[in-house]
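Only a single protein chain was left out; the remaining protein chains are all shown in position.
Per-chain numbering from 1; labels A and B assigned in written order.
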């Protein structure tokens, strides 16, 4: 009798163009929204106040883009990354339809690339995933690549294809929520006086606040997302690892940094896209996270609806304030040199009200 | 003036056939459902997706059977087990009406047995409890027996009756949710390809995943259930105990093991009954829980509605993977010999879709 326990797919189990339908569809509720605030301390206007989200054109209680992302991402773990060694990166994360309390999202993926490592013990799997709502409308799509162990190092893996991943979602590809209008935007409510025009390309913002993360914080978050990766939950298992302890889910690091960025980017109310993301170093319970950002690009998306986009890079830093941390530099060999305290580099596009 | 502080009932305060109406009625909400996922990592289909629960015949957002059980159980603590030395066991836990978000449950109990211990310092109280919803319909009933201290060892306790507790809810006693139908069951959504027919009596499943529990995890859960037993919350008080620290609420151990069992029993979507349950050893913050199960019995309950029942025993194990742990054996003296890492033995009946 075959074991009924899912041990996840290994590198040799994937094939190009394979489609995977992930369990379990998930209804987003008022409970998820409140927990997300409790887990991250997020203070962005449209996810705090139904009245405000209705004022700017939404029909109900808007679910934070990153909460949707983490829940959708969690669904892919049992099929894609149960045997992952490392999440190498994200790209082309596109937030399409807004998600409201009461919506149910379902997630599926396609294998878009495979490349065995030269030592034949593992390989890189490139995956394109999407989440749809109960009406079948796409709410989110993203790509990621992940290094996955082989079950059998002798297994022969002939399929090789490395997709051409774009590290930028062009402004023409951004989907504005259809009914969103930032007319008569009230900065007293949002808590930041700075609108789209007030930011300058090249400007750096050190977000000042820090947040120390404990074990229950990151494990509650990761369980809420129904992400089942063992590395986050099983201390006994992790004692055999190089880390000797549970690893914080990288998505929680992203959310904490986004939450810290409120102080300086408080009107970056909606994520249009995550252009690319890298977990530069692991984070653990007990670490204190800080963040700093740089304004990369600006596009005035809809002057009529008073919506502008700002492309931002945010770096997450652990255990030291950010003021002395240099922006990573690109070396001659095209490698990026990160300060050793940097844990996250996130390149994303925010929708801002214009004047 | 009598103290206004409830110190709970002692053994001599109980009498046979006594009825106790427990405070406080509790409305189950979207918040409870989300917290239960965050606290346990549960991924079962019908409690994750309103769309799915409607597809299979339910009218709204179904509340997890164990969440209902823990909240109902918590209500009995101030009256029954505030002065308990040990929860000796559960039996005949019957899930009757499904509970939906928005329902309010109220709990009452009857004393069905009493037996003083020979040393006269304590005795065993046998209790039959039930929870009803706002329409007065029974949603849950259960029996438990618990060792309770005497306030005054000199008190004379003449009432003695040991009820005949059944350690099995027969399949004819299971209540199927009236509107439930598993027609055209979609295993891609539930995350497990194995239906009722795929399990074999005697089959063992090692659920593989482990979950480390921290203090905030188990205390948040136990507070959510409004369970007020001091042993879970008061570290100063517990320093006088043999454990020297807060004890994890046994119900949280049950929920974590149920959640871990998803990997292997993913289509065991609804609890029909808990036949019996024993907390074999205590668990504490810092412990990592694992689980393994054995298929005990199978009944095809409703071929028309595609519903089958599987009686399962699940054992919770702490701080070691389960593969090397033997199923407990019954010794000649009828005692059961448990591996010292086993913390829980739960005998329960799951409703599965059939083919």
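The rule is short, and it goes like this: a contact is a pair of C-beta atoms (placed from the backbone, for glycine too) under 8 Å apart; a residue touches a chain by one contact, two chains touch by 3 or more.
Keep in mind that what you see is a predicted model, and the values were worked out from it rather than measured.
Annotation: of A:61, A:76 or A:128, A:61 touches the absent chain (contact as defined above).
For the chain left out of this panel, the touching residue among A:288, A:302 or A:339 is A:288.
When the omitted chain is restored, the residue from A:50, A:176 or A:300 that touches it is A:50. Listed residues A:35, A:68 or A:254: the one in touch with the omitted chain is A:35.
The chain that is not drawn here is touched, among residues A:163, A:191 or A:328, by A:191. Of A:177, A:264, A:277 or A:353, it is A:264 that touches the chain left out of the display. For subunit B, the list of residues touching the undisplayed chain reads 1, 3-7, 21-27, 29-32, 34-35, 78, 102, 104, 106, 134, 214-216, 219-224, 226, 228, 230, 233-237, 246.
If you put the missing chain back, the residues of subunit A touching it would be 29-35, 37-45, 48-52, 61, 188-192, 194, 198-200, 203, 205-212, 214-217, 220, 263-266, 286, 288, 319-321.
Definition applied: only the chains that are shown with their structure count from here on.
With centres set at the average Cα position, the gap from subunit A to subunit B is 36 Å.
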